[in-house]
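Apart from one protein chain that is not included, each protein chain of the complex appears where it belongs.
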Amino acid sequence: MTYLYYPGCSLRSTGRAYEESLLTVFRALEIPLKELDDWNCCGATSYVSIDETDAFALAARNLALAEAQSSDGSVQLIAPCSACYLVLSKTERYLEDYPDVNAKINAALDRAGLRYHGKVDVRHPLDVLVNDFGLEKIAKRIKHPLTGLEVACYYGCQTVRPFATYDHPQYPETMDKIVKVLGAEPIDWPLKTRCCGGSLTGTIQEAGLRLNRALLKEAKGRDADLVATCCPLCQHNLECYQPRINRMYDEDIDIPVAYFTQLMGIALGCDERELGMHRLMKKPSLKHIMHPKGASANAW
Amino acid sequence: MNEQQPQPAPSWEPRIVAFFCNWCTYTAADLAGVSRLRHAPNARIIRVMCSGRVDPQFILEAFARGADGVLLGGCHPGDCHYMEGNYKTLRRMELLKRMLAQFGIEEQRFRLEWISASEGERVKTVINEMTEQLRTLGPLALPRRFADWDKELEPLAHALASTEEAAHA
Amino acid sequence: MSLPTPPAVQSDDGASIESMKQVVRRIKFESELDLEFGERVAAKAYGQKLLSCIQCGTCSATCPLSHYMDYTPRKIIAMTREGFREEVLNSLTIWLCSSCYACQVQCPRQIHITDVMYALKREAISLGFYPRRLPIPVLAREFFKRVLKDGRNTESWLLISLYLRTNPFRMLKEAMLGLRLFVRGRLTVGRERVRRRDQLRAILTPERPKNGGLVK
Amino acid sequence: MPEKPKVGFYWCASCGGCEESVVDLAEQILDVVAAVDIVFWPVAMDFKKSDVEAMPDNAMAAVFINGAIRTTEQEEMARLLRKKSAVVVAYGSCAHLGGIPGLANLVTRQEILSFVYGDAPSNQNAEHIQPQRTIGTNGAAVHLPAFHETVRTLDQVISVDYYLPGCPPTPKLLADAVTALLSGTLPPKGSVLAPDTALCDECPRKESKPNDLVLEAFHRPHQKEVDRDLCLLAQGIVCLGPATRSGCGALCVDGNMACTGCFGPTSHVRDQGAKILSAVASGMAARESDAIKVALEGIPDPAGSFYRYSVPASLLRKRIDH
Partner (left out) sequence: MPGKQTNGEIRIGFYVCHCGHNIGQTVDVKAVAAYAEKLPHVVVAREYKYMCSDPGQELIGEDVRASKLNRIIVASCSPLLHEHTFRTAVEKAGLNPFFFQMVNIRENVSWVHTDTAAATQKANDLVRAAVHRVAHHVPLEKKHVAIDPAVLVVGGGIAGIHAALTLANAGKKVTLVEREATIGGHMAKFDKTFPTLDCAACILTPKMSQVKNHPNITLWTYSEVASVEGFVGNYTVRVRRKPRYINEELCVGCMECIEKCVYKEGKTSDEFNVGLSKRKPVYIPFPQATPQVVLIDPEVCIEFKSGKCKKTCVEACDRDAIDFKQKETVEEIRVGTIILATGFKTFDARRVPVYGYGKYPNVYTSLEVERLVNASGPTGGELILRDGRRPKTVGIIHCVGSRDKNTNRWCSRTCCMYSLKLAHLLKEHTDAEVYNFYIDIRAAGKTYEEFYDKLLEENIHFIRGRVAEVTDWAVRPSEEGRLVIRAEDTMIGIVRRVPVDMVVLAVGMEPQTDAGDVRRLFNISCSTEGFFLERHPKLAPVDTFTDGIFIAGACQGPKDIPDSVAQAGAAAAQALALIDRGEIELEPNTAYVEAELCSGCKTCLGLCPYHAITRNEELKKAEINEALCKGCGTCVAGCPSGAIHQHLFEDDMIFSELSGLLEPQPADCC
């Protein structure tokens, strides 16, 4: 089965490394991906603050396109960005649960000659990799285990809440499982789904920074070598504001923040550049792994 | 074809005949009552001991006599007070549904529901839903249709009658 | 549009200690309330669940931002339910909600709290009810316009226009970061656009309704 | 010598098989002819409508009408014969229940006409000419009977005194009926002149049916090798025997064919199809909705199978069109 791929706006700018690493990893695992043609912005969290019907309609267009562009009975649409994943699955769910919403939205789609029949399954890469592809199969393809690397898996909020069904909304473990398979050590911490503030860092920065500070401090306090994320905004917040946080609250936080797909890529032996490692503010200290001297498992 | 849709009389209200089993669904309906769960007054309940007693003839007869919808309520599979009755019901009704479709009776007009003694709320929901669906479907009004169908017999009947009169005159 | 009355309830973070010094009227007359407000919001926020709130405070305690809020989420629900329309629509709380849904998944009454917040945001925006120069609604607006125009949103442009409209000095503050992102190819200058923008224009409601419909 | 009782035979919407069955009386027919005076039998002899019109009311002791009522002509003749005959016998499945022509009630009149005069592959009628009530040919106007929307059983048009079931009725039943008629030993009016138990009663395979029969799947006769001795239901072949009046001597089953129900239901059943449906379905093995659906694929046309001869006589009478 081919997965349809919905990049979303962020993966084309601040989150480019996420897209690059995701595509590379899927290629390495030979999971066919087809980009949804002419997709539009999902509306994120702001749009619904202005007009809910439009917000749903906007997202629904993507669902309708997905349906039209897929031959299979059930359409698997992968949305890597948390916001996109949430908005798309929320729209999907509400269209199903609330007839009035459904009527309104399909009326709107109709004006554009589109229609949505409820066949789309909105999926997160974490879900697909673990529940469809399978950890065993990933394990088989590991070339350079990230042995000894201590990783704080950070899920953020919207990949697991409230519509995700593939994991627990407060104590998810999917990413931890992957990290384990990569040979690294996921640290257990209570903040893995605590919000990073999202766009607050751009609006009420004080509040946003405090949240990120709490997260980074805790990760550091539990001796994580790096924070792994699955959301472009989380990654941006956690990574880019470290200097400012240190300045404002005189901390000395200096911890790399990478996408889990980048870690996978490294372990699978993909090319560093194709994984967008160069786009990170601070590269994880993995050089010896990334440039294997011979592909021996414990190249440390 | 020239058969025109029976127009709902201004006062038209969907009429639902509900066959409820004594142990689960009828009790649930009582519970709905005790809990004062107000719902559409369109269903008329006929109590049977088990949904398995409901002969498909009853359902056809109900339609033929002017029901716009028929609701059949029994215990959840596995919970039948008579152990197996509702499984027989399920089989009969699955087949009946197919047949009703061939006779042009919309599927929403016949509904089989498992409602346990504790699900008074469900009785309310199901009856309300069904009433609304029937409202949008409009009347089935078989008796009126039968009459309409038989209009094509009137000319000859009248002709005959008039010759009779002529004869008597 | 009457100006917000001083909060009837003290805020959690003691921010308005100052106001303690002067005497503040702390009484609410039923006549000042909008008694249908709660039901109207409930209707906009999926199901009457809001009305089933038992004031347990799980939402406030779960919320990572509640300690910056003037009213905790629990209070917002209570006040909405009871018709404290102006306090609710003027509150900072609804803007601080970052839609992390933490409260919603833990609410023992399964109230769609995030949807409630959205409904209130919409209402506040449509009535221009929010604190002056508060960037969040502006962000929402800018984002909205951009998507309406291109069908996609280019973050760099979004941020720029946001700062221009709220706090131009922020731009300078952010410039350094912007540069660092830029050299890493994380700030694109080219605009992403949808081919079938005609479809978008067809789908989206032609003109914005002035009123979210929560106010009579 | 006293005048012999007058009887008539007439056919409406039918295949002619019923007429055949009269002839099938073989030499017995001579006894009949000896006993009665056949005053109307258009199929066999040259009679005209006017001959009947000329008769005084109730001139005939009995008239045997076969076939369903679909056209104004059939209706008119039925009404006329009702007037002229003391006893009317609905002869054969079509008059009794609507019969095979009655299956037409599952489609509309228009669908039939458009197919027959248009869409039928064998059809050479580019301009889709359809029959008209009146056709003018060189001055003269030819009138055709009207084609009703609905196929009817005889008793849906005129009152019927007795029913001789079957497609066609067996000569024995006819002989018995005539004898009873002559000896004046007829049962109460409205009776069906056949036994009031279901076919299984006289079915040669009755004992071969297991007491605890469970139906795993259904097959149509052409889909499998049919055992000549084993109960057909037990072989998963839908047999209407249990819901069909006996009296035919289980002819079809003898011919290794399942009963298709031409004798109609017994007197305690209002709707033959509903009853056999209920009986067949409740004996199924499947328990879950999906499994049941799968098994029911084996009965692709329930209405056609359960109402083969009785759509017009069924409680619903006809497909509803919206």
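Some notes on this structure:
Every chain is named by a letter (A, B, C and D) in the order it is written, and numbering of its residues begins at 1.
The rule is short, and it goes like this: contacts are C-beta pairs under 8 Å (C-beta built on N, C-alpha and C of every residue); 3 or more make two chains touch, one makes a residue touch a chain.
Nothing here was measured: the structure is a model prediction, and the numbers come from that model.
The undisplayed chain touches these shown chains across the complete complex, A, B, C, D.
For the chain missing from the display, the contacting residue among D:D196, D:E216 or D:E288 is D:D196, taking the whole complex into account. Where chain D meets the omitted chain, the residues involved are 196-201, 206, 209-214, 241-243, 246, 265-270, 275-276, 278-279, 282-283. Those residues of chain C that touch the chain absent from the view are 9-10, 12, 54-58, 60-62, 66-67, 72, 74-75, 105-106, 108-110. On the side of chain A, the interface with the absent chain consists of residues 168, 170-171, 189-191, 214, 218, using the contact rule stated above.
By our rule, only the chains that are shown with their structure count from here on.
Each chain gets one centre point, the mean of its Cα atoms, and the points for chain C and chain D are 75 Å apart. Work out the mean CA point of chain A and of chain B, and you get 52 Å between them. Within chain B, no positions touching two or more other chains are listed. Chain B meets chain D in the complex at residues 1-3, 5, 52, 55-57, 59-61, 63-64, 77, 87-88, 90-92, 94-96, 98-99, 102-106, 140, 142, 145-146, 149-150, 152-153, 155-157, 160. Across the complex, chain C meets chain A through its residues 44, 46, 64-65, 68, 95-96, 98-102, 104-106, 114, 118-119, 121-122, 125, 135-137, 139-141, 143-144, 147, 151-156, 159, 162, 177, 180-181, 184-188, 192, 194-196, 198-200, 202-205, 208-209.
Only residues 72, 75-76, 79, 83, 106, 108-110, 146, 148-150, 157, 269-271, 273-275, 277-278, 280-282, 284, 286-289, 292-293, 296, 299, 301-304, 306, 314-322 of chain D touch chain B when the two sit together in their complex.
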